[in-house]
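Omission of a single protein chain aside, the complex is shown with its protein chains in their original locations.
Take a look at chain A:
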Amino acid sequence: MIIKTDKTIPASEITDPLVFQQRRKIIKALLASALLPAGIVPVSANTELQPRWPEPTDSTDSGGLGPTTPAELVKNYTNYYEFSFNKEDSTELAQRLPTANWTIEIGGEVEKPGHYQLEDILSRQTLREYVYRFRCVEAWSMVVPWVGFPLAELIKWVKPLSGAKFVKFTSVYDPGSMPKQRIDAMLNWPYVEALRIDEAVHPLTILAAGMYGDVLPKQNGAALRLVVPWKYGFKSIKAIVKIELLQRAPMTTWHEFAPSEYGFYANVNPSVPHPRWSQFSERQLGSGFFTPRRQTELYNGYGEQVASLYSDMDLRHFY
């Protein structure tokens, strides 16, 4: 017999509530102790006094990015092909993914390889709010206040060896809860992404465990996801279970699926179109009818911080 779950049950009820509460507490406490770094939108103060996570950044202008996208839109519009090729369906289906007791394996060219509890990782980090524009290769974008910490901090902590030139990320493989993995549909599962080491340790590159002042919803990549704001969204891998530092560039999922269409770099670039569609403009989620599309910026607007990483590269060739 199939028992239909009520859609309105929040993710927190589906996760083992105890574990969820515990993680929440840790994340909250860490947020409370967060410093206010320059250039990053601060979380509201006095979080300890509040029963909830800090208020999400208000919808006025946040760091020149314009208003943040309403959370409901972000929670119901997510490419998560492990669950469904339909964005709306993924939201409901993703609730099946167990995210309690999340463990991340760190290996490869590091001094301290091992299996780490997410709680342990988070308790060593200072969580902050990072408001980034997120630009999908499908030519839509949103402005999301992520809660996370720089990937560089984690890499530093596991002590990379000198041979570490690339960082490979692997998503969870759970055919039991992921229908498209079960039927081996379309992509080679599990989902894999990678960055060059200098991209990985760039201060803009973060691992996010939350958004909008709360724990990351499952459909948005819980328990832990990557966010690389100057690259197309498919680089920002969800539900990470493994991080490896490697000497050579690994094959990545979308690049393997269609090498001529999805490059390893996938830097946002309005003047390098996808072979089948333009990347010149983007539809901003939450904008009204008859509103012009936004003109896409090189490196998604983060050129000042990241252009030097690619200064001697032909961006048409290394798309």
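Remarks
To be clear about the criterion, contacts are C-beta pairs under 8 Å (C-beta built on N, C-alpha and C of every residue); 3 or more make two chains touch, one makes a residue touch a chain; residues count from 1.
Basically, contacts and distances are computed from a predicted model.
Think of the chain that is not pictured: of "histidine kinase", "Protein-methionine-sulfoxide reductase heme-binding subunit MsrQ", "Sulfate ABC transporter permease" or "beta-galactosidase", UniProt labels it "Protein-methionine-sulfoxide reductase heme-binding subunit MsrQ". Touch with the chain omitted from the figure is made, among A:E92, A:E138 or A:D174, by A:E138.
Interface with the hidden chain, as seen from chain A, comprises residues 72-74, 76-77, 79, 81, 85, 87-88, 137-138, 140, 186-187, 257-258, 273, 275-281, 283, 285-286, 289-293, 295.
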